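I'd like to ask you about the structure that follows.
Missing here: one protein chain of the complex. Every other protein chain is in place.
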Amino acid sequence: MAVVLGDNQYGKAETRLVRIDRTGGRHRITDLSVTTTLSGDLAATHLTGDNTGVLPTDSQKNAVFAFARDGVGEIEDFALRLARHFVDSQPAIGRARVGIEQYGWDRIGLDGGTAPHSFVRTAGTRTATATYDGSTAQVVSGVTDLVVLNTTGSSFAGYVRDPYTTLPEAADRILATALTARWRHATDTAGDRTGDWANSHRESVRHLLEAFADTDSKSLQQTLYAMGQRVLDHRPEVVEVRLSLPNRHHFLVDLAPFGLDNPGEVFFAADRPYGLIEGTVLRDDAPPAGLAWW
Amino acid sequence: MAVVLGDNQYGKAETRLVRIDRTGGRHRITDLSVTTTLSGDLAATHLTGDNTGVLPTDSQKNAVFAFARDGVGEIEDFALRLARHFVDSQPAIGRARVGIEQYGWDRIGLDGGTAPHSFVRTAGTRTATATYDGSTAQVVSGVTDLVVLNTTGSSFAGYVRDPYTTLPEAADRILATALTARWRHATDTAGDRTGDWANSHRESVRHLLEAFADTDSKSLQQTLYAMGQRVLDHRPEVVEVRLSLPNRHHFLVDLAPFGLDNPGEVFFAADRPYGLIEGTVLRDDAPPAGLAWW
Amino acid sequence: MAVVLGDNQYGKAETRLVRIDRTGGRHRITDLSVTTTLSGDLAATHLTGDNTGVLPTDSQKNAVFAFARDGVGEIEDFALRLARHFVDSQPAIGRARVGIEQYGWDRIGLDGGTAPHSFVRTAGTRTATATYDGSTAQVVSGVTDLVVLNTTGSSFAGYVRDPYTTLPEAADRILATALTARWRHATDTAGDRTGDWANSHRESVRHLLEAFADTDSKSLQQTLYAMGQRVLDHRPEVVEVRLSLPNRHHFLVDLAPFGLDNPGEVFFAADRPYGLIEGTVLRDDAPPAGLAWW
Partner (left out) sequence: MAVVLGDNQYGKAETRLVRIDRTGGRHRITDLSVTTTLSGDLAATHLTGDNTGVLPTDSQKNAVFAFARDGVGEIEDFALRLARHFVDSQPAIGRARVGIEQYGWDRIGLDGGTAPHSFVRTAGTRTATATYDGSTAQVVSGVTDLVVLNTTGSSFAGYVRDPYTTLPEAADRILATALTARWRHATDTAGDRTGDWANSHRESVRHLLEAFADTDSKSLQQTLYAMGQRVLDHRPEVVEVRLSLPNRHHFLVDLAPFGLDNPGEVFFAADRPYGLIEGTVLRDDAPPAGLAWW
């Protein structure tokens, strides 16, 4: 028996990059958290502390800032640029993953219009991850921390009743979740694409929200599947959708001790524990995921 | 010398109440965190554990839920109802403060309009605090976690240079903050008012944002004062504004080592430390604050 | 009516200073978050953006680091040094408050002893705040995030039963809290003291914990008072203790649906809402607090 090195990776996490585009009279803001992760022939630094193949994480951070000088563009493109750069320029690095979170900003209203250089943060975060191994690039787009709620149109009944089941069936309940969704683009598209990531993202989010809103839900799993299917039905560039849906329970409060009824009006929003429903919806002819979800 | 009991208070913090109004075809959602705080003749429980004057915090939570059965309305009114209830119904309680955070929700777009019972969380939190001492009621409205940023129109120069000063003057910098503002209503208004809290809040926030956007700022203190003044200039029902403005530093990245200039485009958004600017703007004839800021 | 500037202050929050003392073979670590707050003649920057009286928050941060070069010592002394520095060196500054959090570290065990320069973080945070107005210095020491729990010796009964009371009396309950305590030192002591802050802090915490542990508690208020009193009974240098005790509810789980009893063994630890008990215990001859709690 011998002890050996297994899978390993390293990088710089959460580089907070803000870029201002001042061209024209109206500024634009790009607000990102960028995480770079590299993998490759890194046994020497692990085994002996020989760093001759190690690009410092500080240099990775610097590259993030320097690459932004020419403009960031859509985060999928920026992630691809960076991932390719690390693999193509570093002999020891065989794979790179660049994950980006983008925080949204709206213009502040002013004088019946909007201010040219003043902004207010919006909710929800757009995400993108690009991976590259020297030959194939994969792109996953997504959204996280998008909190949604249906006040009706959700039930939960007909489930298993084991000796630990006390939950009453619910014919009409609140359904709430903090949506994390990620969708994989077709590889050939991702590899070369300089296309319309912005429109693809906007439309995918729209389909997710619409499916959440208009699905008559008998379980959060059914809603999850409907959301993934809706994106795949409308966006040919997407081949796989992964969703993680915490079930943010809203419990109807028993007001009977106070002589009051409660016809679905007053709820307690609980923190923990919470249900957690996770699943994948994909095309049956989706190409292999390869490193996409690394 | 003797040891004595000084100021004290107790209550229930962060009761998470969600109320659904289902009247008509389009639902409405009220999403709150309610904190109740009571004070009064409570020496016995401190000194001997005699709880005959103590209304349990559990009962306070129950009251929050029960009172919501009739509707919440504007959070200022709901806070006032609860504060008065505790003082008026409990002999031992001389003062009550009810603080509420309200989380915003937008309707999800659907079919060219909006969904009737589906919602997505928005950024920023509306706040209200009502205090009541058996005779006088005070109301403070506010907003918190409203993150705003100007890409230009902000400078910082002409400051003290002591032996520890290395900061270069900035003729044009990013100015960003996570706004917490609270504004006190005239007491007589607050005491009886069943008026238009919603409009007062909406307009006050609009004035805060507009003043943030259109002030040519030589210091965050100047912006702070301008924001408070703007509200007081336009909202006669408001007599005092308190603001807490963390200065979320955005540092221009030095790209010269990489052969690049950086004309105000690429920034690093720092977490800590951060400047913290706090101040009060008020009318010189404002009535005494009394318990308003308790 | 005119709009005027009221109370205001500014400073640098959460400067994360780590100092290593390498004298001798065994290193020592001081790990701090320092917040400086200044107040004074600052109307000009608010009203016109004239910064001639404003010491930048960046300079305040620099002073924190520079002052640490000579050693930090006990955090009460370090806070006093800094507070005096800002007031004494800045004509516009009339008052300064320096608040410090200190994070604890233990040595890592090694070879039957402890490692000379390797550490592991411990729980709980020591705090100190010094205020100075040019003539009087005040010092408040404290602790925060110290989570404690009694498995027995706590009851809650005999309380008010109003129409919203459903809570059953508890003859024996879990009592748990995340302790925040701050204690004010006698002014003359604080002003000149170069004495034994370390011992005072260690003993005060010991008394707080012992009083929490050995008080037969009929309410969390009673425990709060006992904790404050214990410190005052044993530490003559302390004149006032303020405590904030969130009641971390542990609810006995009803296992009857599963054919099981539950004699005080299985609990659900709830997050929100939580009780919040706050109070002050002081000497009846305590000198005025002045700016101590600013």
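The chains carry the letters A, B and C, assigned in the order they are written, with residues numbered from 1 in each.
In this text, a contact is a pair of C-beta atoms (placed from the backbone, for glycine too) under 8 Å apart; a residue touches a chain by one contact, two chains touch by 3 or more.
The shown structure was predicted, so the numbers you read here are calculated from the model rather than taken from an experiment.
Peer 1: From the list C:Ala43, C:Ala92 or C:Leu149, pick the residue that touches the absent chain.
Peer 2: Only one listed residue reaches the unshown chain, and that is C:Leu149.
Peer 1: So that we can see where the missing chain sits, which residues of chain B does it touch?
Peer 2: Contact residues on chain B toward the absent chain are 163-164, 166, 257-258, 271-272.
Peer 1: Which parts of chain C face the unshown chain closely enough to count as touching?
Peer 2: Touching the missing chain: residues 15-22, 27, 29, 31, 62, 65-66, 68-69, 105, 108-110, 115, 117-124, 146-153, 174, 206, 209-210, 212-214, 250, 253, 255, 257-258, 260, 262, 264-271.
Peer 1: Could I get the residues of chain A that touch the absent chain, sorted low to high?
Peer 2: Where chain A meets the chain not shown: residues 1-16, 33, 35, 37, 42, 45-63, 66, 89-90, 92, 156-160, 162, 164-167, 217-219, 221-222, 224-225, 228-229, 232-233, 240, 242, 246-247, 272-285.
Throughout what follows, only the chains that are shown with their structure count from here on.
Peer 1: Interface overlap for chain A and chain B, more than half of numbers shared or less than half: same or different?
Peer 2: Result for this pair: same.
Peer 1: Specify the chain most distant from chain B by Cα centroid.
Peer 2: Relative to chain B, the chain with the farthest C-alpha centre is A.
Peer 1: How many angstrom lie between the CA centroids of chain B and chain C, rounded to a whole number?
Peer 2: Computed value for the inter-centroid distance: 24 Å.
Peer 1: Where the CA atoms of chain A average out and where those of chain C average out, how many Å apart are those spots?
Peer 2: That pair's centroid distance is 38 Å.
Peer 1: Residues touching two or more other chains, restricted to chain C: which are they?
Peer 2: Residues 164, 166, 272 of chain C each touch two or more of the other chains.
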